[in-house]
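A short write-up of the structure that comes next.
With one protein chain held back, the other chains of the complex are shown just where they sit.
For clarity, chains are labelled A and B in written order, and residue numbers in each chain start from 1.
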Amino acid sequence: MKNIVIGRYIPGNSFLYKIDPRTKIIALIILMVAVFMLRSLIFMLAGLGLIMLLLAIGKISVKRVYLGLRPLMFLLIFTFSFQILFNTQGTQLIDVTLHYTVLTIPLIIALFFFWMYTKKIIRFKLLYFFFIVSLILSVLIFIDVGYTLNQGALTIYSQGLEMAFFIMLRLIIIVTLSTILTLTTKPTDLNLGLESVLKPLKIFRVNTEEIAMILAISLRYIPTLLDEANKIMLAQASRGVDFSEGKLKDKVMQIVSLLVPMFIISFKRSDELANAMEARSFVPGRNRTRLQTLHWSSLDTVALSIAFVALFTSIALRIFV
Amino acid sequence: MNSIEIKNVSYQYQPNKPVLQEINLTIKKGEWVTILGHNGSGKSTLSKLIIGLLKPKTGEINVNGIPLTQETVYDIRQKVGIVFQNPDNQFVGVTVRDDIAFGLENLQIPREEMIERIETYARKVNVLEYLNKEPHALSGGQKQRVAIAGILAMHTDIIIFDEATSMLDPKGRNMVLETMKQLRHEGKTIITITHTMNEALLSDRIVVLKDGRILKEGSSQTILKDKTTLEKSNLEMLLPLKVLYDLEQENYTNKRIKDLLWELSLNV
Partner (left out) sequence: MGIKFKRVEFKYQGFDEKGYLALSNINLTIKPQGEFITLIGETGSGKTTLVQHMNALLTPTSGEMDILGAIINQETIRKKSVKLNPIRQKVGLVFQFPEYQLFEETVEKDIIFGPKNYGVSETEAIQRAKELIKVVGLNESYLSRSPFNLSGGEKKRVSIAGILAMNPDILILDEPTSGLDPMGRDELLKVFFDIHQRLGKTVIIITHDMNTVFHYAKRVLVMRDSYLVYDGDPMNLFTKKNIEHWNLDIPDILKLTYQIEERLDVTFPTRPRNKEALLEMLKELEA
């Protein structure tokens, strides 16, 4: 729970911090559209290059962004493998036979267990994972000893390979863009920006102030609730709940023992908070003045212009190339 | 002039389980009144009635001469502030500055004036240096003083402390008590709800609640030594008075010591 990086603000002072949150939100939307306009891997690579440039001049460490991507690693690997294995368009690049023999199968199982037990002590887990995967593949491809149980084929097509990289890059770029927004924008500013950007929705009778207030209160109380959840876990662990073990039946009980106190405490808390807010003259839906204000500067005009240039470029590429 | 008049007020959450019955109480402007009572005596319900978070079943409440109704409740909440027990559940803003601003934003105070008021009252309760801090970086005592600043900034003249010190450590408690004394000095009307005698002692008048009724009402000095009333309502006498009482039971004669004990009990 302590390693959630998505949505966290890290103080800094590069130009990215000085851009108005409204600009950042709108630019994020524009750039996402631009990214979805792109149709070829070359352009996507160019896009990634531009993002790297943005990170460099914005003084954001790639490590931070990587930490933001890490929870999505499974999704990335899954889409990548899916494209490689099942996309059969284009020319055939690789076609090898996989040998499932009485020797290779136990070898693979042994490798798997070796990975299971050693991954805890290895520092570069992801690299290690790929290393083991390639080891398993080489075993299947090159060792053809012993009685053959079955044979399979590994076929990779040019389009499959291209699409795999294409989709993975698109995902990485989009997540990186969102991470830049949250890394460089204070929660209060983000909230103010969202409220302001959502304002046009008022004509559809959407109460944007209330949405903004809900967001603000959530931002304020998420750390408190996480802390509370941790305390409840410790309190139940003190009564013998072992969260790392247990059969399915026990697991259900364990979750109930966390959720019930969590709900009850949250309800009590929101009740008290509502009282405190009302006592301080809060009336839902009534106009409020604001202490925090946003300022549009020439930097914002420049940033927004660049975002639009990126959008038009990608539209042009889509039409003419 | 009267700050608060409570006339024949009753309240119940569930039918036939009255929490408050026939409460009559008048609090003058600039007075400091303690509402003393055991857990579940109805004292917190009373504070919610005064600020219009609950509506009395019968009876009426006047604040600054204005009857509390559906129409006047928002005006009255500008005049009455309340500090609740749990410091974490009343901190609305993401930072101290935002939190003090919250009430002002609700009152639609212009931004320039807000900035001015925030600074004035943050200085007054001694949290000026924490204006940019987030709540988790503050102690309980500091959070409660931020709540007080938020109320003062709204220019309220009646402040209710609903067990506001009961979750604090001794240092935090003393911080808040000091702020209360300062407020009295400035002529604010103060209502403290507590079961701690040391706190009750600071006030001018004590109202003892038991099972939803006013058991006794009087100056702090008379209530403090009223052993029967205190015992009846699960409360504890201050130590010097307990000693004095025991000595008197045994026909102790040294008047000098007896006078001294009485005197000491008044400035614990």
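To be clear about the criterion, contacts are C-beta pairs under 8 Å (C-beta built on N, C-alpha and C of every residue); 3 or more make two chains touch, one makes a residue touch a chain.
Being a predicted model, the structure only gives us computed values, none of them experimental.
From the options B:Lys48, B:Arg145 or B:His195, the residue with contact to the chain not on display is B:His195.
In the complete complex, the residue from A:Ile77, A:Leu154, A:Ala237 or A:Ile306 that touches the missing chain is A:Ala237.
Note that of A:Ala110, A:Val260 or A:Val283, the residue touching the chain absent from this view is A:Val260. By the touch definition given at the top, chain A reaches the unshown chain through residues 2, 8, 231-232, 234-242, 256-257, 260-261, 264-265, 268.
The omitted chain makes contact with chain B at the following residues, 38-40, 85, 139-140, 163, 166-172, 195, 234-236, 239-240, 242-243, 246-247, 250, 252-254, 256-257, 260-261, 264, 268.
Convention: only the chains that are shown with their structure count from here on.
Computed centre separation for the pair chain A/chain B is 48 angstrom, with centres defined by C-alpha atoms. Across the complex, chain B meets chain A through its residues 48, 51, 53, 74, 77-78, 81-82, 84, 86, 88-95, 97-98, 101-111, 114-115, 118, 135-136, 150-151, 154.
Partner chain B is touched in their complex by these residues of chain A: 187-188, 216-217, 219-220, 223-224, 269, 272-273, 275-283, 286-293.
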